Structures are given as C-alpha cells and as structure tokens.
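One structure, pasted below without further comment.
The complex appears here minus one protein chain, its other protein chains still in place.
Moving on to chain A:
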Amino acid sequence: MKQAVIGKQVWQGSRAEGAAKIRKLKRLAPADLLLYAAAVIVLFIISCALFPSLIAPYSPTLMNTDQIMQPPSLQHVFGTDYFGRDVFSVVVHGSRDSLLIGFVSVLVGCVTGGAIGAVAGYIGGVVDAVFMRLIDVLMTIPGVLLALAIAAALGPSLMNVVLAVAAASIPGYARVMRGQIMSIKGRPFITASRSIGTSSLSIFVRHVLPNSLSPMFVMAAIGIGTAILTGAGLNFLGLGTIKEIPDWGALLSQGRGYLTVAWWICTFPGLAITLFVLSINILGDKVRDQLDPKQSRA
C-alpha cells in the first residue's frame, strides 16, 4: 500500500522532471558519458594495480612454452607472448609498477616543486632569484631528456625511475606555485592581514598557501598521465627496472620486435597506457573545471 503510493508519487512527479532530465541528458550526454567512461577505466585499472591476482586469469610468470605467440582467443583474450605468458595477465600485473611510477613521482615532484616555488615566491629577493635561476637551468633541459639522464646515471631500479620522472617535473610545479603565491601575496586581504600585525609565517600558512593550492591539484591530476608516459618511456628504453613482472613500458619494448608476427604482444600494453593516460586527463580536466574560480562564477 505504502509502496504503491510512493510509486505513484514518483511516477507523477517524474513527468515534468523527466522531460527536464532528458533535455539535460541530451545536453550533457557526450561530455558526461566520457567522464563516466574515464572514471570506470581509471577505477578498473587502479583495481588491477591493487588486486591483480583477482583480475588476471593466469599467473604473469607462467611460461607455457607450448603455447607461444597465440593470437587473442577466448582462452587468452589478449593472446600469449613469445614466452607463452598470457598477455592479459601480464598487462594486469604490470599496471602496478606503471601506476606506482605515475602517482609516486607526481607526489614527489609536486611536493618538492611546490615547496621550492612557495619559498621562492613568498620570501622573494635573493632567495627567489637563486631558486628561480636553478629552476631555469633545469627548464632548459627537456623533461624526458632530464629523466633519461638521471635514470642513466642512477642505474636501473623502480625507485630511480620515480626519482627521474619526479625531478623532470619539478620546474613546472615550482614555476606555477611561485606565480600563484606572488599573485595571492599582493591581494588586498593579505595587506589587511599584515596591517593588523599577523606574523609573516601565519599569513603564509593560513592565507597564502591554501589559496594557492588549487592549480597545483589540477597540474598534479594531469601530471599523472605525463608521469606514466615518461616512466613507460624510460622502461621502454631499458633504463628502468628488470623484474619478473615487467611494467607497461618494458612490455612494449619486449614486444616491438614481434610487431610483424604477433601484433598483440605490444599492442595491448600500448593500449593500456593510452587508455589510462587519456582517462586520467579527462578526469584531471574535470577537476580543473571544478576548481577554476572563473568557471564557478559563470
């Protein structure tokens, strides 16, 4: 009885709302669908990285030498590679290192770069000049080249790839942070705060820093994609790690010699990189929209 009433109410109410919803759906459809699709892909790939054994049907190290270079089939959806490993399982397990490189290096780069930029921008003067000239020097070297040089100098290990990718992203974060701090520093409310005798440190922590963070979030969100690409590039070039379970970049590298005879070995890891980077950028873009003061006013 109660249920029926509720049902009726809903039904009645949704007539007018329904029409509006459909209009709304039509208007938002492409962008929102893309957003949802991106979210699903990112969530799926993150769960691959967290619980690979639950998703992968085979062990990534199982070399079934009787079944090498099998094309995609129901049994092996992505086919098998030249060791006889199931490509899908290897890609699923390989996501862990790729994502780790992406997230950790962004965290390291963002925090380090942000700190340098904040100190330089807030203190200004000689400190600013010194820090920014150092950053300028780093900026003259293209990011990937810098990462390559660092990875080559430190030797192959997961940690070193993270450091290399992080170091390459520092100048960008530092520049943005410094600019943001400087623009906030000059706002009237800061001057007001200073005039009532608030300490410099307190102004920085309470006002300047919180107001400067949103562009950093946006940059970080988009930076994850770039970081994964750079990390994959380093591993592709053999400057990354050598482990039992290769990451996506190393998988591409292993499979490239077989492109003409077994396209699936490097196509699927490549597709995984593309999809993940694309999705993370769509999401990053959404974060930017949400945090953009100009857009929220409009």
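Everything below uses one rule, namely that a contact is a pair of C-beta atoms (placed from the backbone, for glycine too) under 8 Å apart; a residue touches a chain by one contact, two chains touch by 3 or more; residues count from 1.
Note that in this section contacts and distances are computed from a predicted model.
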Original post:
Absent chain per UniProt: "Nucleoside ABC transporter membrane protein", "Probable chemoreceptor glutamine deamidase CheD", "Peptide/nickel transport system substrate-binding protein" or "Helix-turn-helix transcriptional regulator"?
Top reply: "Peptide/nickel transport system substrate-binding protein"
**OP:** Write down which of A:P52, A:G79, A:G172 or A:G270 is the residue touching the left-out chain.
**Re:** A:G270
**OP:** Taking the full complex into account, find the residue in A:M63, A:L154, A:M182 or A:L291 that is in contact with the omitted chain.
**Re:** A:M63
**OP:** Have a look at A:Y58, A:F236 or A:W264 and name the one touching the chain we're not showing.
**Re:** A:F236
Original post:
Taking the full complex into account, what residues of chain A touch the chain not shown?
Top reply: 31, 61-63, 65, 68-69, 82-84, 156, 222, 225-226, 229, 232-233, 236, 238, 242, 244, 249, 252-254, 256-262, 266-267, 270, 273-274, 277-278, 281-282, 284-285, 288-289, 292, 294-295, 298
